[in-house]
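My questions will all concern the structure given below.
Here the complex is missing one protein chain, while the rest keep their positions.
Each chain gets a letter, A and B, in the order it is written, and its residues are counted from 1.
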Amino acid sequence: MSNHDTHSAEHHHDAIAEIKKVTIILSVLTIIELILGFWMIGMESQGLRLAVKGAIVILMMAKAFYIVAYFMHLKHEVKNLIMTIVVPLALFIWFIAAFLSDGNSFRNLRNTYDPHFKEQSTIKVQEKHEGGSEKHEEKSHEEK
Amino acid sequence: MSNVTTASSEAKWWGGGKSPFDVEYGKVMMWYFLMSDAFTFGAFLISYGTVRFSTNGWPDPNKVFKSFPFAPEGVNAPLVFVSIMTFILIVSSVTMVLAVHAGKMMDKKGVVRNMIWTIIGGIAFLSCQAWEWNHLHHEGAWWGVNPFMNADGTASSTNFTNFFFTITGFHGFHVFSGVVINIIMLIMTLMNKFEERGHYLMIEKAGLYWHFVDLVWVFVFTCFYLL
Partner (left out) sequence: MSHEATLHGHELHEHHDTFLTKYVFSQDHKMIAKQFLITGMVWAVLGGLMSVLFRLQLGYPDASFPWLESILGKWAKGGQITPEAYYALVTTHGTVLVFFVLTAGLSGTFANFLIPLQVGARDMASPFMNMLSYWFFLAASVVMLSSMFVETGPFSGGWTAYPPLSALGDASPGSKTGMDLWIIAMALFVVSSLLGGLNYIATILNMRTKGMSMTRLPLTIWALFFTAVLGVLSFPVLLSGLILLIFDRNFGTSFYLSDIFVNGVGALSNEGGSAILYQHLFWFLGHPEVYIILLPAMGMVSEIMSINSRKPIFGYMAMLGSLFAIAALAFLVWAHHMFVTGLNPFLGSIFVLLTLLIAVPSAIKVFNWLTTLWRGNIRFTPAMLFAIGFVSLFISGGLTGIWLGNAALDIHLHDTYFVIAHFHIVMGVASMFGMFAGVYHWFPKMYGRYLNNSLGYIHFWVTMAGAYLIFWPMHYEGLAGMPRRYFDFSIWESFKQFAELNRFISTVSMIVFAVQILFLINFFYSIFKGRKVTTTNPWEANTLEWTTPINPGHGNWPGEIPEVHRWAYDYGKDGKDFIPQDVPVGADESSH
């Protein structure tokens, strides 16, 4: 640290300030996520649940952006490098959309044409799971 | 063997004779390795999503992950422990950035201090994960065994635990290898390897890997504990 001129010292301060800023942003985003998570506990309305889940996904993407852009320094790299990283990641859009929509379609198919599957997913289990950890510990060991 | 860095700086980015990205080849490789790894994790998480979408019911994570170490029996504290884990990883990521930054400033002491904190953070995270796995295992959860029921009270398929252990296990394996890499980097720093080379680029590459591990946790955390 001895022989650095004022310019690099300034850069040093900027960088530290940026790290501090991003740390705070990430913490705040995580805390908002957790608040939303707590809010969801016991939430009855399915529509609202879905909306909250959407909000959590958006917050997740924002966190990912801050980590990649600032911690991994991508934002300060040459534009060419940014493009070669970001463009292939766009493949994930179709990757996710196709897989999940086909998963959903597979559930509909099975509910329509697979009575065994339908039956399996309507069997209610006893409330005994609610009681605490010891009980189903025994149960699962019996199963084994 | 390298002929990269000597070319004149006025050549165009893509003109040859220098890196179009203004980084050395190792960093290009690390970025592309991380892309590749992103697809590995992406495939896991998307598989998880696909199976979840093709299943009628799914357990409520708040009823599964609701304990923490030294907690009294039957405690109901969802999200508490995992938020601690998340903050541990974020903090270790921050110390890693600081280590990388210190490396750029050729500040050996700063690198050593922050690397030690990063390693401690990594080990702490792994310990938390070990505790959680152990706890779930005692509750009867394992690959192929799922003691939890769906949120709507129906019987759950084993895929909840299957995916949980596989994906957090694979992530934990990455954290573990990240810790090993960081320890190697720390030893190399202490042996003055990077001072001799005149740059701390290896720390930067290890840093990229460590942040990627943190990044994956952002997704794993959201997918398993929140959604």
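The rule is simple: a contact is a pair of C-beta atoms (placed from the backbone, for glycine too) under 8 Å apart; a residue touches a chain by one contact, two chains touch by 3 or more.
Just so it is clear, the model here is predicted, and its values are computed rather than measured.
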item: Where the missing chain makes contact, among the chains that are shown; value: A, B
item: Which of B:Gly16, B:Pro72 or B:Gly198 contacts the chain that the document leaves out; value: B:Gly16
item: In subunit A, positions touching the absent partner; value: 88, 91, 94-95, 98-99, 101-106, 109-110, 114, 116-117, 120
item: Touching residues on subunit B - with respect to the absent chain; value: 1-4, 7, 11-12, 14-17, 19-21, 24-26, 28-29, 32-33, 35-37, 39-44, 47, 50-51, 54-55, 143-145, 157-159, 162-163, 166, 170
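Here is the rule we go by: only the chains that are shown with their structure count from here on.
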item: Separation of subunit A from subunit B, taking each centre as the mean of its C-alpha atoms, in whole Å; value: 13
item: Subunit A contact footprint on subunit B (complex, rising order); value: 13-14, 20-23, 28, 31, 35, 38, 42, 46-47, 49-57, 62, 67, 73-74, 78-79, 83, 86-87, 90, 93-94, 96-98, 100-101, 105-107, 138-141, 145, 147-149, 153-155, 204, 207-208, 211-212, 214-215, 218-219, 222, 225-227
item: Subunit A residues touching subunit B - in the complex, by the definition given at the top; value: 1, 4, 8, 12, 15-16, 19, 23, 26-27, 30, 33-34, 36-38, 40-41, 53, 56-57, 60, 63-64, 67-68, 70-73, 77-78, 80-81, 84-85, 88-89, 92, 95-96, 99-100, 102-104, 106-107, 110-111, 120-125, 129, 132-134, 136-137, 139-141, 143-144
